[in-house]
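Structure incoming, see below.
All protein chains but one are shown in place.
Moving on, here comes chain A:
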């Protein structure tokens, strides 16, 4: 064999994508472009269930033609032998790194920074999202050179699909022995949506040009760009004169709480909130972290979502613009919003005066009606639906006399009371007790489950420790463990275990003397 062919090696490219993203089309374009450029090319894939959003890969090898002899190309990507890796999503890029396909000696990586969350991440009861920065760091550590940017956003900007942007990016970066013109031709020849694809291709080329000059996008020695918040950035909260008795984050959160509660009910209601905060802030053991958590959770809990609140929120103008934008409605289109609502006896009777509401709820429980509810689809964009919600929103002026409010205020007193008691008895536990407020939220079954979990922690852990029946030195840790267990599974099985274990351990010890005193 001749020396020239002996050392010739193919350029190997691996695409990691998810079903339905057009990874197959991208691989097809690259194949056609390579053929146009007169290269040997082979492509293969394992797209068995690719349409169904599972992770999938496409593998290509390219070799310049030096004669008529056909090369023998591999069907499997080999770890440590991938020259170019294209990932259409961040986690999938990391998955490829972990499989060994991205190596510092050779792999040029193009990874989209956007996230498509896995079911595990989405279905967590609180925040199950993986952290982005460590993933980006892994990519930078293992790639020879990395371009990590939100390709999905680039695609959206020009109303194109992500695969066309990636095609432009790969073409423009010069990593393959294929001229840009051949890539362009391949994209143009696509039978469908070729205009959108061309827009995407151009955007990808621009991104490639940018990546070659903006150091943040390339050199792995450089600091990673600041994490982007998708869409709505969290507004910076600014303290108001009346919350200046607080410092740092707490002051801003309290100001936001004041705004929220004034809007929710009235100025007087908001002032109750402020007075609670003020009282706690004067306690010598109240830390800034505690006050920030308290300002946050008390505002959320005091603006609990009852029927009046829901009705009010659903009638706001800001919402209509948001709906139009999200629905991609064009000028001239009529957009109707049909709200799915299904209040149960608790929601409906909760709006009634306390004594009447209690009697009706008791009656419905006696008769086994508590599972009943009234499903409705309310068209808020039309007068018929609007007027119903308008009435409910208007009726919030009687809220403070109603049953639900009464129950909520009882809950608030109990919770606040425990927090303040803890500041005296077990100061490190106070912030954990504040955080338990997260558990109580939502509507109907979610609300019931949350309340049930909270009452369990309160009754079996918090109260006994604070009133001296159980030792208080374990309180902070026990409350934290219990709260985390409560959001592990919707059946509360983990929580029940944690609480039982705590009772076993704590019950076997005598209460600490200082707590008993």
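Heads up, the rule we're going with is that contacts are C-beta pairs under 8 Å (C-beta built on N, C-alpha and C of every residue); 3 or more make two chains touch, one makes a residue touch a chain; residues count from 1.
Here is the rule we use: contacts and distances are computed from a predicted model.
Peer 1: The chain that is not shown, which UniProt protein name from "Choline dehydrogenase-like flavoprotein", "Multisubunit sodium/proton antiporter MrpC subunit", "Iron ABC transporter permease" or "Indolepyruvate ferredoxin oxidoreductase" does it carry?
Peer 2: "Indolepyruvate ferredoxin oxidoreductase"
Peer 1: Touching the left-out chain: which of A:180, A:206 or A:323?
Peer 2: Answer from the full complex: A:323 touches the omitted chain.
Peer 1: Among A:133, A:195, A:424 or A:477, which one touches the chain that has been omitted from the display?
Peer 2: A:195
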